[in-house]
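Every protein chain but one is kept in place in this view of the complex.
Residue numbering begins at 1 within each chain, and the chains themselves are lettered A and B in the order written.
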Amino acid sequence: MIANLIVRRLVLGVITIWVMSALVFFGIEILPGDVADAILGQGATEETLHAIREELGLYRPAYVRYLDWLGGLLRGEVGEALGTGRSIAEMIGIRLPTTLTLGGLTAAIAVPLALSLGLIAAMYPGSLFDRAITFGTLIVISGPEFLIATLLVMLFAIELRWVPAVSYLSQDPTFQQIARAMLLPVMTLVFAVLAPMTRMTRSAVLNVMASPAIEMAILKGVPRMRIVLWHALPNAFAPIVNVIAINLAYLITGVVVVEVIFSFPGVAKLMVDGVQSRDIPVVQACAMLFCAIYIGFYILADVISIVSNPRLRHPK
Amino acid sequence: MSPAPGATAAPVRREFRFPPLGVYGYVCIAVLLFWLFAALFAPYIAPHTESAIVTGTSFAPIGDEGLLLGSDYLGRDLASRLIYGARTTLTLALVATILAFVLGVVTGFIAGIAGGWTDSVISRVVDAFISFPTIMLALLIVSIFGTSLAALVCAIGFIEATRVFRISRALAVNTMTQDFVEVARARGESLWWILWNEVFPNAFVPLSTDFGLRYTFSILLLSALSFLGLGVQPPYADWGSMVKDNMTGIFVGAAAVLLPALAIFTVTLSINFLVDWNLARAQKDISDELVK
Partner (left out) sequence: MSALLRIEDLHMEGRRPTGEWMPIVRGVSLEARRGEVLALIGESGAGKSTIALSSLAYARPGCRFTGGEVLFDGTPVLDLSLEQKREMRGRRVAYIAQSAAAAFNVAHTLAAQITEGPAVHGTMPQAEADTQMVDLARRMRLPEPERIGRKYPHQVSGGQLQRLLAVMAMSCGPDLLVFDEPTTAIDVTTQVEVLAAFKDVIRESGAAALYVTHDLAVVAQMADRIIVLYGGEIMEQGGTDQILHEPRHDYTRQLMAAVRPPPRASGSGADLESSAQPPVLSLQGIDAGYGGVKGGKPGVQILFDVDVDIPRGQAVGVIGESGCGKSTMARVISGLTPSFEGEVRLDGKTLPPDVKHRDKKDLQRVQLVLQMPDVSFNPKKLVAQALGRPLEFYLGMTGAERDRRVGELLNMVELPADYAGRFPHELSGGEKQRVNLARALAAEPDVILCDEVTSALDTVVGAAIIKLLESLQERLDTAFVFISHDLSTVASFANRIVVLYAGRVAEQGPTRRILSPPYHPYTRLLLSSVPEMRTGWLEDHRATREAEQAMADVVNIGLTGCPFHTRCPLMIPGTCDVKRPPVHRLEEDHRIACHREIGELQEAPGVHG
């Protein structure tokens, strides 16, 4: 039963990514003009356009080009950037570790922190701590990421001069350089992700705490610590995992903004530059990468909640 | 006292009463009214026009050269630009949100009420779009349709519409399973009658709360795009692009970087606070003993 559900979820995930790829690819087809126009710009003559189209295989039907592109995605060959002609896979390959480090570090700090803050707030609802958390997180989620970043830069880089405002990494950076370069971007992202995650954790736990099973535990004389950890937490587990997955969306938005603010040499910056120069193949490749990571985590969250559901683990 | 159960109960007119709004609530309303006023009457209250260069000094400090909030990187009056920026940001986000609601509520209600095949098809399509992280979808749409104001509004409206669709559909499905709708269906009422008379009046309050939330998301998304340089383009200016343009001022601690970002923040915080207060009224009680 569980295996069945998990397989179904995985299949659904693959289908989702496939549908996304179709949307990403055919969305571009709506454009007036094509890649050839984009490469050559306005001064193009019919002959040169024709030559480029011939070279890129643009005269083939759309679905053939789509299958071609999809096959490339699966093999990790996603073509060349329009402007520079460099291999996109290579460009992404260089930048991906930076972006993953940024996201990974943020998650490593924000997830445990958000879970503990949310849990403590839910354990003492209405307390000073809880109200501070509720109010504080409301303030943070209301602010755009660049406000947080600006404030942090003004404080740490301009006023205190502890860290550089812009993250340039030399060819062979030392650990200290990396740490200093990463500090502000990670701090900004942690702030941005922490707030919604804490709020959602709090309400997920509170929701469980309002159930009759918890009242029963109180009336059995179970100590509060045990009520929270043994009675409430196992039931809040699935919603909390879900909360973490949902917040990946915030993390991705955050990564995009943060990489731009700090001129951070990551994949998101590559994508934004691609959008600005309308370098479609780059945008497509980066978008698919982010979406695949995102869907991957979503499915992981689903699988965890399926596995942790006692009704499914112990069928009748 | 001798009770008389079974007899007709005295009419209890339950007045609908909001819990007290508190000082913060009034501050939020005042902030929103302030920006609304600024947006509506920008040409009359702004000391200068949006694009007039009024001083040779970049990043003039607050109060210098007779400029209330100083100048930006080109020497334009920051106060005037903030006022005009309010107009751009708030209007574009509002139009996008309204678009999102028209699109989302109509499709959501149709899917929720019709059920069956119609519902499945619409829901699957929306699911596909919801599977994109918001910013990815926004970047893709912008890379396809460009950054004209109309394209931006449509992009944000469309993205938010997928979210509005979900809540509208859920509300409709929820209402459709209520007994009073079953009774109407058994009576032989048409779906349109049920939609208009039973579903809509009951979905109005939750939808209006959601409108507030969606509006803040629209403002934030628009600002993020503008900040990335993919949103509002010159000659128009919105708060997000003002932050981007003045980013160099960060090294001199210029108000021109911080104030537009803070302006966004005051609006979204005020709306979030009011929405939160509105939601808190419906919150579940949990045991007092876990409170102490």
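Simple rule for what comes next: a residue touches a chain if its C-beta (ideal position, glycine included) is under 8 Å from a C-beta of that chain, and two chains touch if they have at least 3 such contacts.
Because the structure is a prediction, the values reported are computed rather than measured.
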Contact with the hidden chain (one of A:87, A:211 or A:277): A:211
Option touching the unshown chain, where A:61, A:85 or A:310 are the choices: A:310
Residue ranges of subunit A at the interface with the undisplayed chain: 210-213, 215-223, 226, 230-231, 234-235, 310-311, 314, 316
Subunit B residues touching the omitted chain (full complex): 1-3, 5-6, 8-9, 11-17, 19, 178-180, 182-183, 185-189, 197-198, 201-202, 285-289, 292
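Operating definition for what follows: only the chains that are shown with their structure count from here on.
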Contact set on subunit B toward subunit A in their complex: 127-129, 131-136, 139-144, 216, 220, 223-224, 227-230, 240, 243, 247, 250-251, 253, 257-258, 261-262, 264-265, 268-269, 272-273, 276, 284-287, 289-291
Subunit B-facing residues of subunit A, complex: 16, 19-20, 23-24, 27-28, 30-31, 123-127, 138-139, 141-147, 150-151, 153-154, 158-159, 165, 206-207, 209-210, 214-215, 218, 224, 227, 248-249, 252-253, 256-257, 260-261, 271-272, 274-276, 278, 280, 283, 287, 290-291, 294-295, 298
